[in-house]
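This is the structure, below, for whatever I ask next.
Note that one protein chain of the assembly has been removed; the remaining protein chains are unaltered in position.
Right, subunit A next:
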Amino acid sequence: MLRVEEINVYYGNIQALKDVSLEINQGEIVTLIGANGAGKSTLLKTISGLLKPKQGQVIYEGRNIAGKAAQAIVKMGISHVPEGRRVFANMTVEENLDLGAYLRKDKAGIREDAEKVYGLFPRLLERRKQHSGTLSGGEQQMLAMGRALMARPRLLVLDEPSMGLAPLLVKTIFRIIEEINAAGTTILLVEQNAHMALSIASRAYVLETGRVVLSGTPDELNASEKVKMAYLGGH
């Protein structure tokens, strides 16, 4: 479905991604783990069109989308839930969800999807008219995910959805990610919580200072000494 081919991405003179390649097949949950500053968010931003790679290609359903405008990429079916949620704090929950469907014109379908999002996150339904800036961190994460789902993505890209959330809430979020996947949406998940991420992933990649250093199935990665030491707390 998506193939990233040897991309190099820079911030000014600083190279953040070096010859990174990665593949996601239809229906998978692929996770990308790595330490702070490894370049995980940079990779996601390049896929969703917020950054342009200097070299390399991003092939989505047979077309190179590298360097295309973000709005064109959303339209093609990739939605990105950014790190730190980035909900529109000055707007209500409902308005945030509406903006998620910005490119769509099928009013009935939009309403149907909003119902689905409220079904997935009943907390959002209770707070429909509330300004999203006053939501808790967990609720904002739900809203950011719901907002991305409103575009009816085929590939949902999530950047550290568990960041700053209480363990119980992390569990809920991961369960919902699995539900979204089961309903037919392919998922690319960036996580620092490697344990949880590997527990739901079909395949995983490990990024270290801008390079992919390891990839494989969760079992393979769980068995790797290196991964154990660096990302699973040495157990």
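Note that in this section a contact is a pair of C-beta atoms (placed from the backbone, for glycine too) under 8 Å apart; a residue touches a chain by one contact, two chains touch by 3 or more; residues count from 1.
Note that contacts and distances are computed from a predicted model.
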Pick, from "Branched-chain amino acid ABC transporter permease", "Succinate dehydrogenase iron-sulfur subunit", "Fe-S cluster assembly protein SufD" or "Sarcosine oxidase subunit gamma", the protein name that UniProt gives for the chain of this complex that is not shown. "Branched-chain amino acid ABC transporter permease"
Identified contact with the non-displayed chain, of A:Lys75, A:Arg154 or A:Arg211: A:Lys75
Where the complex has a chain not shown, which of A:Leu99, A:Ile200 or A:Val213 is the residue touching it? A:Leu99
In terms of residues, what is the contact footprint of the unshown chain on subunit A? 48-50, 69-71, 74-75, 79-80, 82, 86-91, 95, 98-100, 102-103, 147-148, 151
